[in-house]
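The complex is shown incomplete by one protein chain, all other protein chains being positioned as in the whole.
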Amino acid sequence: MQLEIRERAVGDVSILEMTGKITIGEGSVQLRDAVSKLLDAGRNRIILNLGGVTYVDSSGIGELVSRFTTTKNSGGKLKLLNLTKKIKDLLMITKLLTVFEIYEDEQTALESFQ
Amino acid sequence: MQLEIRERAVGDVSILEMTGKITIGEGSVQLRDAVSKLLDAGRNRIILNLGGVTYVDSSGIGELVSRFTTTKNSGGKLKLLNLTKKIKDLLMITKLLTVFEIYEDEQTALESFQ
Amino acid sequence: MMLAENVVELTIASQLEFIDLVTTLTDNVTRMIGFDEESAYWVNMAVRESVANAVEHGNKYDPQKTVDIRFTIGVDALRVTVRDHGEGFDPSTLPDPLDPNNLLNPAGRGILYMRTFMDQVEYERHPEGGMIVTMAKRRAPQPISESGEGAHKQDAVRN
Partner (left out) sequence: MMLAENVVELTIASQLEFIDLVTTLTDNVTRMIGFDEESAYWVNMAVRESVANAVEHGNKYDPQKTVDIRFTIGVDALRVTVRDHGEGFDPSTLPDPLDPNNLLNPAGRGILYMRTFMDQVEYERHPEGGMIVTMAKRRAPQPISESGEGAHKQDAVRN
């Protein structure tokens, strides 16, 4: 398994704790499926905790962007939590740092939905 | 470094504690050099502690045999200590289990030199 | 059969499952020649992107077509070429992934990755078909061998 995703709910906010690699094929598909499942259940306030994600290829970055857009189109929001130095580098290189809402701690991320 | 060798002396017995792989090239050469150094210094009662050796290719087994012979020819003895299951398998396959003197604990190995 | 002494070649069928084999080999090559963790990580990523493109866009997952990867361990740099057997393309006509209008595109960042992580990236059409991309990453300066000229070739691989 490239990527492990655990789901947790805090009120109407869903947190996906992700560990592993988001890469072309398996990892990207798992991310897509996990977000789809939430949106299908009407849960469109989503935090992706990327603290355990060590590697995101360009397909994985694309998948993050897609899930961001899909969630927005469904009237919700998808935010990022706990970026490692490497993933921040990748978002900077791709000029996506300002596209995403990014948080350093869970509490602040949760409160941002209020 | 493929192989690490630490030398220890207990009276006139020298113990070489080996960790890593004994394979063609580097590992085999290190073993040869370590034993040569002892024999040059007149220390020909040698125990090879292979407890930390995870991998011995056919060249490595050949090197063990060579060092056994060289030590014997210099009037000494080279004995083996702490074989892992895999290395025992390899000595069985090559019919060398009965060629070497093999010990399970250091004390017994040391006493065998008395 | 002929190959310079500092070259390693890997050929895979066009399956995404095989990309990990290529990146692991990449890690071993970069470790062998002394790249630091950080450089090795980015070289790994660039190789992944180039091989993924070759499988996906070049060979279009055609199981009969291979991706051919070649590592050349130079004294100054590691060079990696990745060749596919597809129709080729013109990289100068691609949309810019950093254009504000394109930021939300779900794809189109692979070559940007490669150009960012490597010191040099060049695309060519292979004379016998397909694309070949050549990427280079400089090595840290090598200590000058004391044993003179003769030892240099070995150093290229070992350090």
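Labels A, B and C are assigned to the chains in the order they are written; within every chain, residues are numbered from 1.
Note that in this section a residue touches a chain if its C-beta (ideal position, glycine included) is under 8 Å from a C-beta of that chain, and two chains touch if they have at least 3 such contacts.
These numbers come from a predicted model, not from an experiment.
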Legend entry - Visible chains that the absent chain touches, using the contact criterion stated earlier: B, C
Inset, instruction - Determine which one of C:F18, C:Y41 or C:Y123 touches the chain that has been left out. - result: C:F18
Legend entry - Residue among B:T19, B:S66 or B:S112 that touches the chain left out of view: B:S66
Inset, instruction - Go through subunit C and note every residue touching the omitted chain. - result: 1-15, 17-18, 20-21, 24-25, 28-29, 32, 63-66, 85, 157-158
Inset, instruction - Could you list which residues of subunit B touch the chain missing from the display? - result: 23-25, 55, 57-59, 61-63, 65-66, 68-69, 86, 93-96, 99
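Here is the rule we use: only the chains that are shown with their structure count from here on.
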Legend entry - Computed distance of Cα centres, subunit B from subunit A, in Å: 54
Inset, instruction - Determine the centre-to-centre distance between subunit B and subunit C, using the mean Cα coordinates as centres, and give it in whole Å. - result: 43
